[in-house]
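Dropping the structure in here first, questions after.
One protein chain omitted, others in place.
To keep things simple, chains are lettered A and B as they appear, and every chain counts its residues starting from 1.
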Amino acid sequence: MLAFLVAILLLALLPLAGNRYAIDLATEALIYALFALSLNVLIGFTGNISFGHAAYFAIGGYACAILLTTYGWPLVLSLPAAVVLAGIVAAVVGYFCVRLTQIYFAMLTLAFAMLVWGVAFKWKEVTGGDDGFTGIKVPDLLASPASYFYFTLAMVAAGIVLLWIICHSAFGLTLVAVRENSVRTGFIGVDTRRMRWAAFTVAGTFAGLAGALFGMYHRGMYIENAYWTESAQVLIMVLLGGMYSFVGPLLGAAVLYLLQVFTNQYTIYWPTVLGLILLVIVLVLPDGLVGLVERVKARLVRA
Amino acid sequence: MSTMLHIQGLWKSFAGFVATRDVSFELEAGRTHAVIGPNGAGKTTFFNLITGHLRPDKGKVAFEGRDLIGLPPQKIVRLGIARSFQRINIYPRLTVFENVQVALIAHEHQQWNLFRPGRSLHRQETGELLELVGLAAEAAEIGGELSYGKQKQLELAIALASKPRLLLLDEPTAGMSPQETAETIASVRDIVKARGLTLLFTEHDMSVVFGIAERISVLHHGEIIASGTPDAVRNDAEVKRVYLGEQVNA
Partner (left out) sequence: MTLTMFTLNAFYGLALAMNMFIIASGLNLIFGVLRVINFAHGMFYMFGAYIIFSVTKSWGAPFFVGVLAAAAGLAVIALVIERLLLRHLYDREHLMQLLFTFALVLLMSDAAKMIWGTDQYSVGYPPGLGGAVNLGFVVLPQYQLFLCVVGPLIAITMWVLVDRTRWGRIVRAATQDREMLAALGVNVPMVYAAVFTIGSALAGIGGALAAPRVALVPGMDATIINECFIIVIIGGLGNLWGSFLGALAFGFVVQFGTVWVPNWQDVLPYVLMLLVLLVRPWGLLGRPEVGH
């Protein structure tokens, strides 16, 4: 809790340094942190891997963008509406996906995500197709990088707090039980399928929030944001950070995002770097950076 | 005494192998009833058919008048039946405390509460249950690291957390030393008496059974070959043939 407040405080001081580049990096890193955290509700807490989480990110982003720009809604309506829409779509897709388990579940999430991508691609009149939806009307109040940064910081912090409450609630504990032993959990009276459905919906809702923030920040949404590569990336963020801890995804998002920005300055082969990172995680670091830190700490304590 | 569990003409086959053969069975409320039989007799299958893990091919299972067939396990628990599993089925990576706490949370339908912190709920009751099964000292330990006997105790605690009226224990003393067996059985008997539970358990250790069961049914190759008071069963010719015959061949 204290660490969280300190981090928020430090971040709040960032714009005072006046470095535009740092503000931009921090804004986008925060958005990805929320996105990764939302996915971990599904992966870390419930134990269900989704390969199509970008779909809800994209829906949140596009919906907010379209409502703001095409329909001229005020932000105070567009943002919640976009988040709710992402949640609704997650609920609908989740309904189908939770009837299956494990790999089948994962594949189905991917298939649905590509469906969302396909719709975004084809529905040119509404989404702009592969040209993207550009020129998003962000309210004047948030037009400057610093002010948008504070807005993002506030929204992401609120999201993190809410997710923290949810993940540590009775609901969250039961999700962990579902992950740890779903047969046992059925036999203490829990409808495990409904729990997984709820987790899916919660995850999609917060991803939608991240997406809305993302779209407004970039003043545009592009179909790449719904492509499987975006889903792969956020998945790797969660795994890199460590899926069994709450803060893992936050760490993983920050590290991976900064790594990507850095790599893209030198080479076009970021996918290779990403692939190698994933290989390392799979072969050596399944519990991510947080897991690594814990293991090192344990070894130091023993020494 | 009323009939708590009414089973009639239960059949179950697995690809041609008949695991449960025309089993009929009545369990009176408040009784302690044992189902015994050698390994492979179909005891666990029988339990699985009652608790919704398996669907019978034919037959009827009714609990307090309600038909159980087709209900998923979580609905069956809510009706008042809890069970332990023959192969340990706890949460190995959660602490002993959390193992029981989660069951209590679920029992109170609080798994849908997105806001109250999980760790703070039902702490007292969890402590009491752990005390009851003798695991109070191990509350902070990881479930999977307990000794086998203690894990079985944990299974019992989890089952009790669902506040059942009917308790099904699948081989509660399997793999235990004679000492542990005696302790477990004594503990179970006390708990059952104190809470007025109906107990249905399976065993293949005969001495255990004769100590606490008020009624015994003998399962052999999926069929019930004898059912009645311990004395009646002990003296049953068929039972003697099956058990003595098996012992001679063993």
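Heads up, the rule we're going with is that a contact is a pair of C-beta atoms (placed from the backbone, for glycine too) under 8 Å apart; a residue touches a chain by one contact, two chains touch by 3 or more.
Note that the coordinates shown come from a computational prediction; the quantities given were computed from them, not determined experimentally.
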{"item": "Chains in view touching the one left out", "value": "A"}
{"item": "Given A:Ala106, A:Leu163, A:Ala177 or A:Met195, the one touching the chain that is not displayed", "value": "A:Ala106"}
{"item": "Selected from A:Ile49, A:Ala82 or A:Ile136 as touching the chain missing from the view", "value": "A:Ile49"}
{"item": "For chain A, the residues touching the chain missing from this view", "value": "49, 51, 96, 99-104, 106-108, 110-112, 114-115, 118-119, 122, 227-228, 232, 235, 239, 268-269, 271-272, 274-276, 278-279, 281-283, 286"}
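As a working rule, only the chains that are shown with their structure count from here on.
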{"item": "Separation of mean Cα positions, chain B and chain A [Å, integer]", "value": "43"}
{"item": "In the complex with chain A, residue positions of chain B that touch it", "value": "51, 53, 72-74, 77-78, 82-83, 89-94, 98, 101-103, 105-107, 110-119, 121, 158, 161-162"}
{"item": "Complex contacts: residues of chain A adjacent to chain B", "value": "165-166, 168-174, 176-177, 180-181, 183-192, 195, 198, 202"}
